[in-house]
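One chain of protein is taken out of this complex; the other chains stay put.
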Amino acid sequence: MPMNEENKEFRPLIVAFCCNWCSYAGADLAGSSRLSYPADVKIIRVPCSGRVNPMFILRAFERGADGVIICGCHPGDCHYSTGNYYARRRMALLFSMLEYMGIENGRTRVEWCSAAEGAKFSKTMNEFCEKVKSLGQNVRLGDLRCKN
Amino acid sequence: MQKIGVFVCHCGTNIAATVDVKKVVELVRYEPGVVFADDYMYMCSEAGQEKIIEAIKEYGLTGLVICSCSPRMHEKTFRACAEKAGLNPYMVEVANIREQCSWIHKDKEEATKKAVILARAAIAKVNLNAPLKEGESPVTKRALVIGGGIAGIQTALDIADAGYEVDIVEKEPSIGGRMSQFDKTFPTLDCASCILTPKMVEVNQHPNITLYTYSEVEKVSGYVGNFDVDIRKKARSIIFDKCTGCGECMTKCPLGKIGNIPSEFDRGLKNRPAIYMPFAQAVPAVPVIDRENCTYFKTGKCGVCSKLCPSKAIDYEQQDEIVTVKYGAIVVATGFDIINLDKFGEYAYNESPDVITSIELERLMNAAGPTGGHLERMSDHKQPKDIVFIQCVGSRCDSEEKGKPYCSKVCCMYTAKHAMLIKDHWPDTNITVFYIDVRTPGKNFDEFYRRAVEQYHVNYIKGQVGKVKPQPDGSLLVQAADLLDGKQINMKADMVVLAAAIEPNPGVRKIATMLTASIDNNNFLTEAHAKLRPVESPTAGIFLSGMAQGPKDIPETVSQAGAAAVKVIGLLAKDSLKTNPCTAQCDTLLCNGCSTCANVCPYGAITYDDVQVMDHGLRETRRVAQVNNALCQGCGACTSACPSGAMDLQGFSNRQITTEVDAICR
Amino acid sequence: MAVTMKYSYYPGCTLKNKAQDLDRYARASAVALGFELEEIPEWQCCGGVYPLATDEIATKLSSVRALNYAKEQGQDLITLCSACHHVLKRVNDDMKNVEDTRTRANNYCEFDEPYSGETKVLHFLEVLRDVIGFEELAKKVVNPLEGRKIGAYYGCLTLRPGKILDFDDPEDPKIMEDFIRALGAEPVIYSMRNECCGGYTALKDPDFTKQRTAQIFDDSTGFGADCLITACPLCMYNLNKSDASSKVPVYYFTELLAEALGVKEGA
Partner (left out) sequence: MTQLEKNIEAIKEMSGSDPYKCMRCGKCTASCPAYSEMDIKPHQFASYIIRGDFEELIESKAAWKCLSCFACIERCPRDVQPGKLVDATRQIVARSRGGDYLQPEEVPGLLAEDLPQQLLVSAFRRYRR
């Protein structure tokens, strides 16, 4: 994101993957309850947190995202029974690998948020933004094939 | 290249107050693929929709992006609108600029910027959308209920009354299940047989219900609306149509007196002949020959029943028969049993005949039971004066080998029932109940338990019993502690009744595997959603009824049975099923047949097939995954698990999501 | 069955002194049954009780040495005393399954090869049941103990904790009853058979131990026992000290075994 010359404040770019059944609905509830969180968060709707392929996250970092958060249904509540369990295990592994590559753990997060938890969604996003902000701009993950 | 129209909604001031709608229109106009962009006060209104339809026709639009409220609100509306104009409804994407933008941001410049980014992401996605067609699969208008207890009976009756055909498969010779073994029911104390038997008869006479008793489900294939089920009808050794149920054979079977074959129905408290009906009110009233024990089958000699049968209904040559039937829906109502108590040696269940389980007590209290309803000790046939009840035997137990981690839910109530029934018949009996917690949530339940204490003076003591010690004088010494009074108790009893933990019928594992219905660690069937879809299995077309899903009492079972029936009726009422087109697809050229996807699929929608593929000019046979679109629910678990990238999800494809990421990160 | 099976044998402190009968009759019976007990040289006392605190290590080392010795001989390790049986099996389980204990014990002991629970520990009764077989034993009995009604007194240490000792069902054991049947006598089943005799409290609270043993005698004789058998020297001591009116003789199980096998006199 280009920085505004006058306003030196760093604004992170955050991609949030939200599952259609719980957390996307939770985000809608945060909206209808007018519980604000920074505009830095952009949500992508996926059917299930288990749909989030690690490639999407790598892509986001590669393209300059400063933080990525995956939100799903609470354990045991997954609309598809088990998708969030897979997501949880997959992301634990991916995040530790990302940390090894220099992308701090604070820039990645998995959170459970139900359709009724608008307040939690907003709070989570605020916290996450603060955290990513404190870490500063992300070092770009470069894919040599994508270099132009 | 798509021709995309972008429509930005003001939603009155809901959006327009924080997002500069006009600016959004200007900025997205030059996005790749966009040929038209406009804004309107209320996009979802009739006039708004009209605007969309006109634009589709005028500009030959192939894709739509609506920047408005949440897709959870109006995606359906706009898809229908597109369809009206002849556009495939799956060519529509919604950018959520209300709930996820205008409503949560205050700074107009910031909100406008975000709205543009969200619109760009949606536009990028639509560029990759492809028309999708909802599939159709026909529905066989017949249901199968597995299990003929109260849960299965009620479900079958409700479905049959709605006009659909139902088959019940019951592995025992008679329907009736556990409830038929009970004496009275809580909290009203009406007699179990009096309320169950009429329902059993109704099932038998219902024109829409077919009974397969002494039968088991052998094989299941197919999917929702189209199951093929093989049912094994075990050989009864009786010609069904000839038998009049007169019972002559059973009374004359020589093994009735000397056979020592324990009656399953009476929980081994009584013996039965080798040709038998489990109980007098059995439905159907046709006996069965227990070939394992029958002298004729063991030695080829005897044949008494065959000689005496007035209707010549005995057929020793009968074979098991397999019938294959098509069903649209399947209900699992396999019920429960109590756990094996071998691991609870401290309670002397195997050591003393006077230590019994609650189900055995039901039989001992039942007028049709082994003692004609007279409560007596099995050791000396004396009427017990002091009776001790032990709660939670194996329930709430951390050790997997010994018990179950859950509360069995019904024991507190049936124990209060037993205590009161005994006191009603024999008021000078002393009854002590050792409990950990008394749990009585339910209508009129706590009142019921309090009645046992206040009116019947049943002695409730908090503290689990440590050991039951059979004494030389034939009594039982119960060693316990009263935790509230702080003293150890050594109490003599004539009879000890154990509230053994409930577990799902052990046969359910096999059935769940056949149905690809998931079960939990305790072998209870899993619901599609614990709160919102409690009577459906995650596998489409499979429904749950009764204890197979979790511990519950009779009224709860009946309500759940009705709920399951409604879900079945809702399914059978359709002539065909529309299938969600956002399903997974396998690229056979990339698939390496590793089975990873099938392992994560919660619906059993993935199978494997050998296909011929051309790879670099070579013809090869490969084992590749195939997705059954009728079963796939579109969760995408397989797509993230697939190591070779062969699995993709229509409507949320890898490329579509990646391009959204790119658009956001631009 | 091999011609002569050889076992490493861990007698323990008491069998060398106050409980010589338990040891002596076992050796004689083993010969009669065709197996050999090779006493481990320089064995050290097991400590009598298994330390429940997870960070204890020094008190487990003597057992580890005995276990390792048996491993080096390539033999199973046999014990007779309930306490040794209990301690050895539990320490062996720790060496197999508790990494911390295994690492530290090996650091102390410096064996040629680290020990990690390879040895199989057997109670003498388990050899009779699982290797010889009670049916086989019954065939070798020359003086069946006919007409005797014998109560098996298990106590606590032979059975519990059932999961680790894997000796028999801790609440409803059968091994000693089957043993009694094999000798031609009739077992008496009574519920105090697996209840504690009072154990080491005999040292400072002898009155309490007497209450416990009186209950054991009352219960067993109530069911008609004319004598009790035990595998534990401490149970033996406590039962013998009893002044209960229902008191009956108490024998080590090996004594009755030797008697039935006709080797008691020579032992």
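Worth a mention:
Order of writing sets the chain letters: A, B and C. Residues in each chain are counted from 1.
Keep in mind that, in the parts below, a residue touches a chain if its C-beta (ideal position, glycine included) is under 8 Å from a C-beta of that chain, and two chains touch if they have at least 3 such contacts.
What you see is a predicted model; the values in this text were computed from it and never measured.
In the full assembly, the chain not pictured is in contact with B, C, by the touch criterion defined above. Contact with the chain that does not appear here is found for just one residue of C:M5, C:V31, C:C156 or C:A214, C:C156. For the options C:T14, C:N92, C:S191 or C:S242, the residue in contact with the chain missing from this view is C:T14. Across the entire complex, the residue among C:G151, C:P170 or C:P187 in touch with the chain not shown is C:P170. Touch with the chain omitted from the figure is made, among C:Y25, C:W43 or C:Y237, by C:Y237. Note on the undisplayed chain: of the listed residues B:P207, B:G300 or B:G486, the one touching it is B:G486. Where subunit C meets the chain that is not shown, the touching residues are 12-14, 17-19, 45, 47-49, 51-56, 59, 81, 83, 156-157, 159-162, 170-171, 195-196, 198-205, 208, 212, 233-234, 236-237, 240-241. Annotation for subunit B: contacts to the undisplayed chain at residues 346, 392, 396-399, 402-403, 436, 462-467, 479-481, 483, 486, 488-489.
To be clear about the criterion, only the chains that are shown with their structure count from here on.
Centre-to-centre separation of subunit A and subunit C, using mean CA positions: 63 Å.
Per-chain CA centroids place subunit A at a distance of 35 Å from subunit B. Among all residues of subunit C, none touch two or more other chains.
For subunit B in complex with subunit A, the touching residues are 70-73, 96, 98-101, 103-107, 110-111, 113-114, 117-118, 121, 518, 526, 528-530, 538, 582, 600, 602, 633-637, 639-641, 649, 652, 654, 657-658, 660-662, 664-666. Of all residues in subunit B, only 342-346, 348, 350-351, 401, 467-473, 477 touch subunit C in the complex they form. Residues of subunit C that touch subunit B in their complex: 163, 169-172, 189-192, 219, 222-224.
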